[in-house]
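The structure appears below as structure tokens.
All protein chains but one are shown in place.
Up next is chain A:
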Amino acid sequence: MTNSAIAYYPGCSGKGSSEEYDLSTRAVMRRLGAEPQEIEDWNCCGSSPAHMVNHELSAALSGRNLAQAKRMGHHLVTTPCPSCLTNLKNAQQAAWDEDKRLKINKLMDDECPTDVDSISTLQFFTEHIGLDRIREAVVSPLPALRVACYYGCLTTRPPKLMRFDDPENPMSMDNILAACGIEVVPFPLKTDCCGAASGMPRNDITTRLSGKILDMASELKADAVAVACPLCQMNLDLRQSQVNRARRSRYRMPIFYFTQLMGLAMGLPEKELGLSKLAVNPEPCLARAGVR
């Protein structure tokens, strides 16, 4: 297996609230023979607040990251965060328009590249690694673990921009986890919104929407939920206590990043998966499933 290098954009949450996603993503990529090269001196993409103020401002912030990747000799960036991905893709697409490119370059005081593509790590595992290689890397399948795969809004949407998987019924994460020997449950709320960034300004909205996702996972007797987005994870895991308080529920549902479950099936050590960083302790669930 040859090592294939790819530019890697962790995003700000990867250095803070979703460190375990960043850690486990890198570990699993390496285990599968890929080499994530962190974009040098990358900056925050501005997430939703930037595109809610102005599209060119947002494109310039992500344009700088694309330019940094290009300087390192890359033409493909992968990121675990769907919101970062949307911004990277929007920046490239905006730069295809001559008029917009001039405005963006003026803001950047640099060139926003038109030839640096970006994909999610979910897409990277699906299309560049493939299910066969994932299956080969599994050393301890987890058949007693029932997992609901929750993709969130942005992983596959808007379809014309993301160009990956099905916008209404995505299967890529289900297929990857099934290849890891995990039982995936058909989950009807795969792409429903968790409340996104309303957690701080409008907590009532977030607890209601995240509550619905936990209700459904629990009704389907899932042991845990797997996610691919730092914000979804924060709303379902860290805010699970707020959801319980607001809705008088008593959930203790572990919310894993899908890469943590891949890493478990591949026998990677705990320190590379950061399971202890999850707010809802996953150990009882893993013990019940006979994993540890």
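The working rule: a contact is a pair of C-beta atoms (placed from the backbone, for glycine too) under 8 Å apart; a residue touches a chain by one contact, two chains touch by 3 or more; residues count from 1.
Keep this in mind: contacts and distances are computed from a predicted model.
Asks: What protein name does the UniProt record of the undisplayed chain give, "Rieske domain-containing protein", "Na(+)/H(+) antiporter subunit C", "ABC transporter substrate-binding protein" or "4Fe-4S dicluster domain-containing protein"?
Replies: "4Fe-4S dicluster domain-containing protein"
Asks: Of the residues listed, A:G33, A:P158, A:P188 or A:G267, which one is in contact with the missing chain?
Replies: Only one listed residue reaches the unshown chain, and that is A:P158.
Asks: Would you indicate which residue among A:K106, A:R163 or A:R252 is in contact with the undisplayed chain?
Replies: The missing chain is touched by A:K106.
Asks: Which one touches the absent chain: A:T114, A:S198 or A:S218?
Replies: Residue touching the chain left out of view: A:S198.
Asks: Contacts of chain A with the missing chain: which residues?
Replies: Contacting residues on chain A, toward the hidden partner: 12-13, 15-19, 41, 43-44, 46-57, 60-61, 64, 103, 106-110, 153-154, 157-159, 167-168, 191-193, 195-205, 208-209, 238-239, 241-242, 276-279.
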